[in-house]
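Note that this complex is displayed minus one protein chain, with the remaining chains in position.
As written, the chains take the letters A, B, C, D, E, F and G, and residue 1 is the first residue of each chain.
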Amino acid sequence: MHEEIAVAGFGGQGVLFVGRLLAEASLLEGREVVWMPSYGAEKRGGTVWCNVTISDEKIGDLFITRPTAAIAMNPASLVKLEPAMKSGGLLVVNQSLVPSKVSREDIRVVYVPANDLATELGDDSVGNLVTLGALVTGCPVVSTSSIIAVMDNLLPKNQRRLEINKRALSKGCAWTQGN
Amino acid sequence: MHEEIAVAGFGGQGVLFVGRLLAEASLLEGREVVWMPSYGAEKRGGTVWCNVTISDEKIGDLFITRPTAAIAMNPASLVKLEPAMKSGGLLVVNQSLVPSKVSREDIRVVYVPANDLATELGDDSVGNLVTLGALVTGCPVVSTSSIIAVMDNLLPKNQRRLEINKRALSKGCAWTQGN
Amino acid sequence: MTKFSISELDTVLYHRPESLEDYPFHFCPGCGHGIVFRLIAEIVDELNIKERAVCVACVGCSVNSYHYFNFDGLESAHGRAPAVATAIKRCHPHLVPFTYQGDGDLAAIGTAEIVHACARGENITTIFVNNAVYGMTGGQMAPTTLVGMYSTSTPGGRKPSLSGYPIRVCEMLSTLDGTAYVARVSVHNPAAVRKTKQAIKLAFRTQLANLGMSLVEVLSPCPVNWRLEPVKALEWLVKHMLPQYPLGEFKVIEAVAALKKGDRLCTKK
Amino acid sequence: MTKFSISELDTVLYHRPESLEDYPFHFCPGCGHGIVFRLIAEIVDELNIKERAVCVACVGCSVNSYHYFNFDGLESAHGRAPAVATAIKRCHPHLVPFTYQGDGDLAAIGTAEIVHACARGENITTIFVNNAVYGMTGGQMAPTTLVGMYSTSTPGGRKPSLSGYPIRVCEMLSTLDGTAYVARVSVHNPAAVRKTKQAIKLAFRTQLANLGMSLVEVLSPCPVNWRLEPVKALEWLVKHMLPQYPLGEFKVIEAVAALKKGDRLCTKK
Amino acid sequence: MSKKTLMAGNIAIAEGAILAGCQAYFGYPITPQNEILEHMSKRMPEEGRVFVQTESELAAINMVYGAAAAGCRAMTSTSSPGFSLEQEGISYMSGAELPGVIVNVMRGGPGLGNIGGAQGDYFQSAKGGGHGDYRVINLAPASVQEMMDLTMLAFELADKYRNPVVVLADGFLGQAMEPVVMREPVTELPSKPWAITGALGRAKNIINSFEMDPVNFPPRVKLLLRKFKKMRRNEVRYEGLNLGDASLVIVAYGSASRSALTAMKMARQEGIPVGLLRPITLFPFPYEALSNLAQRINDFLVAELSSGQFIEDVKLAVGLDKRVALVNQYGGVPLLAEEILEAIEKMIKQPVGG
Amino acid sequence: MSKKTLMAGNIAIAEGAILAGCQAYFGYPITPQNEILEHMSKRMPEEGRVFVQTESELAAINMVYGAAAAGCRAMTSTSSPGFSLEQEGISYMSGAELPGVIVNVMRGGPGLGNIGGAQGDYFQSAKGGGHGDYRVINLAPASVQEMMDLTMLAFELADKYRNPVVVLADGFLGQAMEPVVMREPVTELPSKPWAITGALGRAKNIINSFEMDPVNFPPRVKLLLRKFKKMRRNEVRYEGLNLGDASLVIVAYGSASRSALTAMKMARQEGIPVGLLRPITLFPFPYEALSNLAQRINDFLVAELSSGQFIEDVKLAVGLDKRVALVNQYGGVPLLAEEILEAIEKMIKQPVGG
Amino acid sequence: MVVAQRPNLAYVIIDTERCKGCRLCISVCPKKIIGLASHINQMGYTPAVVIEEKAHECTGCTACAIMCPDTVISVYRCDRVPSKPAS
Partner (left out) sequence: MVVAQRPNLAYVIIDTERCKGCRLCISVCPKKIIGLASHINQMGYTPAVVIEEKAHECTGCTACAIMCPDTVISVYRCDRVPSKPAS
């Protein structure tokens, strides 16, 4: 197994956290993993991305160029991600903020109104978890149970946060399953 | 012609100035010349030296190791200079401050009570000029007239200083001639 | 209720100054830097020195200053803006260089350079933006961080026993004979911003009159690194920074006072 | 009229302190550094801290400090002695590091380091020898060179328009909250030397009592570079340096004042 | 398998230092290594050790100097412009024979550059950016695990040789997270009778790098040179991969070697027998390993995140009659595996005389 | 013969700068180059030009940066420890494409070292002691006349390439006096439309070395690299002596080359056909000249006042199959002709395989 | 780009695409004329907008513009309507 996943969006959308969850879950599953963030002098409002490489072998390159799976949280991300996707890859698009459609036909696309679904859950900040659910359901790079285990680990003190995150995650899973 | 001259003494004894006069006079006589001072964190009281290389050809090494002529203004200098002298070279020793005698027999030595002669002239600071006179008379690397021309050039504003310097110089010349 | 287009007949009460490029700031929402930049641009416009002004940028969130102003500008290494400005002024005395420096830049790594520009009485102007934090690098303690204040490098709040005391820059620099005008202002509300503008303007006029070093310290919010909403950040500034950093003029040499007096007479009209 | 050998029965009124190595100073005749070195050694003897004292030398004529003292010592890069001393004290709080710095070292290249050691309130002591000149490098202008004063880099005398104004270090540093004791003294005559010793001793006691940064500025002659005979140099110091650099205590926090008071009570006996 | 923790490279450096018994950390913020300073600001006081956020990199390196002189394991971390400011201090440390660890998480340069990862400080770090005849051991990690391990090694080597040691990483590695096996903490630190600890029950100690009389200085330098020779003999470290059957060897270190690893795999999938030699120490440089390789291999491809600095040492090792090609990026952007693969293909295709 | 003046090397540098139209000098005292600063403190105001004694070398290099940005010919001078402190600024200057002359009158190091002459800053200066991918032209005078001439050339080249240029001298040359032919003053300075002179009648000018977004920075570095390539093509300078019949060539620069000259003469008197190749530019290094020589000469003797730095470039030029021996001193003492002669004799005697 | 207001004696124009939604303008307007929009702009911020029902109360005091860190507010007086509004 060798997956290269990209997550991108506005600062503040929880992009890095999604990547982190993917990475930790992979580690839990005994895989090699690299998590690489974008970092910059850019302040909030700039575009933020990260990439996660998950593999059964020792990982070389820290960067990825052709994602096998990706999440586009905002319009700017989609513009960058669409042409980069590896043929056959899965692209999750946050429909709440991205009005446009993907034109490539050699990749799989899941449109998920992540922010709207999050708002339905009563916390519009968990859109990122919704897209993560959508991603791992469409392309099982890690199991949702690993992700949940990781969250239990990372957010032990905040039971409420944990709960809403889990619900957002399964909402995302359900969305992909239902589509 | 290729001469390598060393001048050494206490700080404040005018060692560098003697070297400078030799160098300027050589230049006046159309020769190649290098003047190299000692410089150091040492303050007044330390030993100061300089070396002057005079040649008809382009000069290589900035330093000299085997002086063909030298002036020892104080005891410490003599200790260093005596063993270094080139065989057949001329060593001028300031007898006023250096009680000891040179033991090497393959070099020429002129003992000159420079400070005493200077005091006789009414200015005990011109001992250096006395030794210079002694040197160039014993080993004519430059002519005294060149030295005088240089002094006229370097100290034009100070007629009194100039005068006493010249007298000290010729006193030194006379001393060597008389010995 | 219908859209309309602005008639040229309308009087402009406030408009983006000409000396500001039509180029968005990269600052975070509610950052005080934007306010100060704008004021400088307004003053350059008002003093009509766009052709002589030189922005000497520092390294910090204002690193890009020269991109925002519509006149000559240049980068300087972290902390060294006063040295760069010194050279520019000495080489071209007709230019009006000013440094724009953060508190990390000026009061930490650049301490020697600002102290000596002041001691030499360089005829330059320094706009010193004190936001009590290293903004650009992510909110570490600055020399101006308050005692007890959280930062990413004082996880339990600044403890003097470990990290020392905040430096009051104006108080320190006004002990130097080369300073002509030293003042501390703030941007916590519109009235304060207006005063800030007056002070910065006087600083520039000090330079224009060849009176020596002029420096204006501006207390300014960094909402992101203070971890406060912008509006709360201003409240925090008033509550916590003003007591430690009292506003006012710390050095006004006579000739500058005369300039100021002239001002007041003028504005009376 | 006959030679005699000193009996051990004779009372020593003055003797070379034990903390001074039996090693001649390399200073020029009449240099003030020698006096200050000796005082420090006397104080280390008197406070009985030879086993804890650490001399942090600077670069300047006192570069060799550690060779003269009979206790631990080390070199620091030009201007950085306060940083070096900070680290030593933080690592070994029981040690008593002091920096010995010239005015070029402390007030020029090392400005940032001394300001920040003071701002941090490091528990160290600085002996700052102000001779108004860069001694070691041959008499160039220092930040403390007086207006009008000749130096090898101000051939016509220091002109403020070209070279700025002298820095009054004590005045500047006492604005910083981390300083506990800041004083300026001089060595122009025996009485002044005695006061200098008191001040330096108090500075060390400030450190021993963990009260924060202590700094003593000593006005000191550099006869060679002032181009004056040693005795004339002291006269020049009195006439020209004292007016620009008034002697006195610039910062004595309460706890230090208490130490001092204790002193007075003690010495009354 | 021991338990692994997902950790950013910068944090691994900080934790590595703590495990190695680092007693004092001094630093000034600079991206992309702020996490080290921030982490240390929390961890060092927790451990009862010294943390000082300094007024500058000058102060930081000179505090490391002071702490090292006081016999403590001490460290600072910075990135390229800050590293430049530390060169004087590093020269002093080497001259005064003081151990100490300097971490440089390189970014794009020259000048203010940008905060991307780069390897443009190669000359500065591996040859010596300060004045005078000194050298420092350079350890170049290529994974987060090595960020930790080589930081620990850095402290060992610094003490072993009484010389500063540089951990030369880059911004990409600093920011990347990878699984890390935590190491055992070092519990016994070497004794340092030469240190400044107060002249109690012993003669006074002096630490300096100065001689008033020039003739006294060369013997001190000679002592240093002897140490550097010993480093060259004993401390060369590198990793070789697939060298046995290789007809072309990529030479790369740090994060460039990671892309090289991928490129090597890709090339081998295409049937090109490519090997990888990854120097772990840049000084001492694995000249011998490379010149041995050059006995039978003719093509060397140097992959670096700089404009042709590292390649000079490779050339010095393999000689002028080998083909040594360069594939690189610089200024803060990564070198991708695909670019290296392309360079491999190009090199393979080119006739040897060409 | 034109009239000659006896002049110290340091003064020749100062006067050379003035002749070259240097408009601004900034400096901080340090032995053995104080005479430059002191001379400039007198001469620059006399000429109505800018002189500032700065608070440090950091301030000095950044003032040079500022003055250069303002379109003026600007210079600073220092010695080794001060040169270390200037590395960040030099990197900035190169990154911002600013001309400017930095004189380094080297002394013994590392650390505080001593004030004797040395060449221990070779790597630092010729390779680049600052961060990032930049290079600076290094001019290495070997006589007082060249102290003047190369300082003048330094200003020309700095402006030609908009890059800092280093005059790399040493303390011995700085202090030595030799006869000098005064040069004609430069009267026409190049125009600099890019300079910071006030946006009067033109669009605003910006000087920087920064890009917020990393991807925008490599193209800037690429522009620099192109310049460095041009320097390598156009600016290599060296002097060859007695190369025609030589069987052994001494390679040396600066004051070491002076002793080498004497040694060469002495060797020839003994009948050993020795030649001398003296690089005048250290960057760009005369690789080609040396590798051409290596076509027919097998023995190279490198004479340097450092511990084996300069020799690396010689090896890079002549390859691994030549004999390249080292004779050197370091730490502030001179290398004497006799020591070089001895090394020549030793090399000649040694069998080639040995 | 421009969210225009009803012509009045004084009015402000906010360049909402450059607004970063910091709310400083909102906090200082004595007449509470400015509020947040219900959409986010291209930069991802919820911009400030003039509350249309209140726009007529604008006094042209420029407090909002003076505080705006992004200089996205302009303030005008409409000289075409010489009469003062009823206060």
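By definition in this document, contacts are C-beta pairs under 8 Å (C-beta built on N, C-alpha and C of every residue); 3 or more make two chains touch, one makes a residue touch a chain.
This is a predicted model, so every value here is computed, not measured.
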Visible chains in contact with the missing one: B, D
Touching the absent chain when the full complex is considered, from D:159, D:194, D:239 or D:261: D:194
Hidden partner chain, touching residue among B:26, B:53, B:74 or B:146: B:74
Residues in chain D touching the chain absent from view: 1, 3-7, 9-17, 20, 24-25, 27-35, 38, 187, 189-190, 193-194, 223, 229-231, 234
Sites on chain B contacted by the missing partner chain, in the whole complex: 10-13, 45, 74-75, 97
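The rule is simple: only the chains that are shown with their structure count from here on.
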Relative to chain F, chain with the most remote C-alpha centre: G
Chains most often in contact, by C-beta pairs: E-F
Computed distance of Cα centres, chain G from chain B, in Å: 89
Set of chain A residues in contact with two or more other chains: 40-42, 45
Chain G residues counted as touching two or more neighbouring chains: 20, 45
